[in-house]
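Below: one structure in structure tokens.
With one protein chain withheld, the remaining protein chains of the complex are depicted in position.
For chain A:
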Amino acid sequence: MITPLLVLRQAKTLPLRVNQISVRYASRKENIADPRVEIIRRTLYPSTIRNRASPVGTWRPDVGRRLQKAIPSVQAHETIERAWLLHQRHIRRARLAELERKFSCMKEAMDALQQLDPRLYREANKVEDPRARSPKELEALKSLKGTEQRALESRIRGLFPRELRTPTDTPPREGWRYNFKPIIELP
């Protein structure tokens, strides 16, 4: 929510400038060695005197006027915000309902497994420790060479593989990688 909007709404007489603190930034007038340093200094430590809008400040002298240009009206803006929140609510509810369905399927499966075979159920419930290595893997590690050792160490049970790609706005240039040859046969 934009607070100047609420300010406008509450009291027209409320001044948009409050707490006038005047602190000048430090500037060396004697020997300005490099103008770039001065620019950086001015950017990092701007003047806090409120006579002008500044890149790092949160004050503009003409906020009210600019807001009036930007939004149709307070009521219209609030309607738009409510429509957006409603839209987000629909999306959220659909997502949660889907998760709920998936979870109940999982629960049903685990209950069925418990009835069917307690040993498998116990094993399925074990939490995988990413740091642990089974004795089989340790044996395999000793017998393999460099690249294969690294390939074995890269896929850790209990952690997601780092080759999983996050979605981007456009697909990769080469598209999907169809030619894959495994380096070693992973257990």
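The working rule: contacts are C-beta pairs under 8 Å (C-beta built on N, C-alpha and C of every residue); 3 or more make two chains touch, one makes a residue touch a chain; residues count from 1.
Here is the rule we go by: contacts and distances are computed from a predicted model.
Write down which listed name, "Dynein light chain", "WD repeat-containing protein 61", "Large ribosomal subunit protein mL46" or "IBH1-like N-terminal domain-containing protein", is the UniProt protein name of the chain that is not shown.
"Large ribosomal subunit protein mL46"
Looking at A:Val37, A:Ala124 or A:Leu141, which residue reaches the missing chain?
Once the missing chain is taken into account, the touching residue is A:Ala124.
Write down which of A:Pro55, A:Pro130 or A:Gly146 is the residue touching the left-out chain.
A:Pro55
Name, in rising order, the residues on chain A that touch the hidden chain in the full complex.
2, 4, 39-40, 42-43, 53-58, 60, 63, 66-67, 69-71, 80, 83-84, 87, 94, 98, 101-102, 104-106, 108-110, 112-113, 115-120, 123-126, 128, 155, 160-161, 163-165, 167-173, 175-182, 185
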